[in-house]
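Below is one structure. I have some questions about it.
Chains shown are a subset, placed as in the full complex.
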Amino acid sequence: MRVIVDLCVVPLGVGVSVSPYIAACQREIEAAGLEHSMHAYGTNIEGGWDEVMAVIKRCHEVVHELGAPRITTTLKLGTRTDREQHMQDKVSSVETLLAAQRQGEDLA
Amino acid sequence: MRVIVDLCVVPLGVGVSVSPYIAACQREIEAAGLEHSMHAYGTNIEGGWDEVMAVIKRCHEVVHELGAPRITTTLKLGTRTDREQHMQDKVSSVETLLAAQRQGEDLA
């Protein structure tokens, strides 16, 4: 079972600057060799369910090791059995629709 | 590493009535013997990281087996290393504060 997730790890008890903790997570995701893409409020990761979940556990472990006594994570998880879909497909299918509609408006 | 999660599984492509799918998840959580509590927008589950994650994977599997071609789940995950905390503690600590403040107002 493949999964596309959106991961947002929030360390508590370490002040307001959380980027060192997020950077540590990014290194774990990179080390796992999983396809990923960071945005302003999380990171998309794609892969097998177990591989993706293992890296999310590693994120919690390293953020605690770096000194965060408490973590709250928000995670979205998408699976589908009807067809294969990759992260970029999801963005492309919306962008294609938007482009087609803009072209339709220009021709009108 | 213990975790308290809030799980909200949403099957897509099966119409608007999702309760049979949610009930199937509840049975998996009960079968796993994990402490849990359902609310109007999800289910709190508490336990070891691996046990909780295994049951969330089982939820996706059974919801697909029941016919849902696509699932999107929203999950909150809380871990802490500073002290042990259970689900009921989190609610109690807020309720105790609220009760103390109400009593303070009554005395004022």
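Per-chain numbering from 1; labels A and B assigned in written order.
Here, a contact is a pair of C-beta atoms (placed from the backbone, for glycine too) under 8 Å apart; a residue touches a chain by one contact, two chains touch by 3 or more.
The shown structure was predicted, so the numbers you read here are calculated from the model rather than taken from an experiment.
Visitor: Shown here are 2 copies; how many are in the complete complex?
Guide: Result for the total copy count in the complex: 4.
Basically, only the chains that are shown with their structure count from here on.
Visitor: Where the centres are mean C-alpha positions, what is the separation of chain A from chain B, in Å?
Guide: Each chain's C-alpha centroid was found; their separation is 21 Å.
Visitor: So in the complex, the part of chain B that touches chain A is made up of which residues?
Guide: 1, 13, 49, 53, 56-57, 60-61, 64, 69-82
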